[in-house]
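Some notes on the structure that comes next.
Here the complex is missing a single protein chain, while all its other protein chains stay put.
Right after this comes chain A.
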Amino acid sequence: MKTESQAEKRKSISELHRSRYKRNSISKNADESRRRRLAIDQALRRKHREQLITAKRFRHLTQQEEYESAGEEEGDHHISYELTAGDISKIEEELKSNNHEVRLDAAKFLSRALFDPSKALRDFVVDGDCVNILTQLLTSGDAEEQLQAVVCITNISAGSYELCIKATPTIPYLISYLNESNIALQDQSGWALGNMAVEGDEIRNMLRRNGVVSPLIKLLDATDSHLVQTACFALSNLARGPDAKLEEFFEAGIVPKLTSHLINNTPDTVTEICWVLSYLTAGTDQFIGKVVEQGVVPLLVQNLESLQAQGPLALPLIRTFGNIASGPDEYTDVLISQDRFLPGLVALCNSECRPVKKESLWVLSNITASRRPEVLEKVIQAGAIPVLTEIASHTNFDIRKEAAFSLTNIACHGDKYIQALPNNVLLPGYLEFVRSEDPELIKLGLTYLQLLLTHVPQGKALMQAIPDSIYSLESVTLSTHSDLCRTASVLMDTYFGENNEGVEQDILA
């Protein structure tokens, strides 16, 4: 009927809006789901067809053409097809060619293919003759070919263990190149050795036995900042693990060499230096002492401000501070005696970069963990409490937790400290910890509630003012973790039980 259709048309804009009300993506009727099923079916078929025709295409390009076609876009030198066994034997032949240009091109191509090796190429490295042929290039005496071979080895050693271990026979050559005067070769060899060092204790031992530490540390004398950074990359990988034999590093005089680069250098280099320091200080107190005694701390603090705005580049610096602060009290004192240290650290706690924020909070919790009044006073003076309070009551749980550790460290120190905290702001946040499912968070929350109830006169009233807070505490008494359950039960009985109004009892005593 005309009249109906006219009404329909007049409603059309409304219809459009009606269909958006509480819209969700579920098909509203059989027709709609049918259309979707057909569309998905067609899209999948198109995908299968394209996969088939594309697979036949790229294989037709020679390596040189592939290289040129990719070269049009900067930096994107990856090879876009899977090399087959046939392709590999062709490369193998070319690598053995009598013609220098052919060998060089083949090595260049191989190094790119090794970024993301195909099955056939992995077989060539693991079971085939790849490393032997590369070793022949290393001994050829031609610097260009040596360099390309080392690039290949770098990429092999960046792969999985089964690939990396195959590259280890070349270690003596690589170490000898560290002493050459060819900066490109030195740099590439350092990089390859650094890649190997990541792979685990077995290969690190191999490298040490071959005497890698001393020549690497000698590279720190270089003036080329790129080379210094590569040396640091390799050294920090070598300094990893429980069995890193750090004595050798100190005996070779690593600390003064590192320190010299901390003065007036770019953030890139400072960061690499700090990575090495963070591994040197990650071990025993003895090694932390050796670093601190040589006067590194003031130089590190000098770099704090310039790294603040650099996001993740500040991480190794922060980690080094954290390692130092985890040592004996006198090391912490060296840190906080630097006037710019604590304010700088508090500022880092407000960083936009999440890992920086988190690790800075961890450092602060290491510092406050000493629970010495003079330390806590300095922390408070540096403006930490408002910053920590803000973090502990907003943002994400993992970050809040780190801030909460410091606050609890401060609160533990006595009435004066806990009463100085903005407990009305903090309490709701800590209650959320109590309500979480993570035992560590619950424990943190309970510790705070206990301190609040025992050391803050209006603590109980604060709790009662928040709906559900007592219910949250009570729910922990059902926890399967016995210590949490016990603490919560005692708190409930003591403060919110039926009979014992106001009985004071230090339950953690």
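Please note the rule applied: contacts are C-beta pairs under 8 Å (C-beta built on N, C-alpha and C of every residue); 3 or more make two chains touch, one makes a residue touch a chain; residues count from 1.
To be clear about the criterion, contacts and distances are computed from a predicted model.
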Out of "DNA polymerase delta subunit 2", "Dolichol-phosphate mannosyltransferase subunit 1", "Molecular chaperone MKKS" or "Importin-95", the chain not pictured bears the UniProt name "Importin-95"
Selected from A:Arg45, A:Lys119 or A:Lys416 as touching the chain missing from the view: A:Arg45
Taking the full complex into account, find the residue in A:Arg57, A:His100 or A:Arg371 that is in contact with the omitted chain. A:Arg57
Per the touch rule stated above, chain A touches the missing chain via residues 2-3, 5-6, 9-10, 13-14, 16-18, 20-22, 24-28, 30, 33-34, 37-38, 41-42, 44-46, 48-50, 52-54, 56-58, 60-61, 65-66, 68-70, 72, 80, 394-397, 435-438
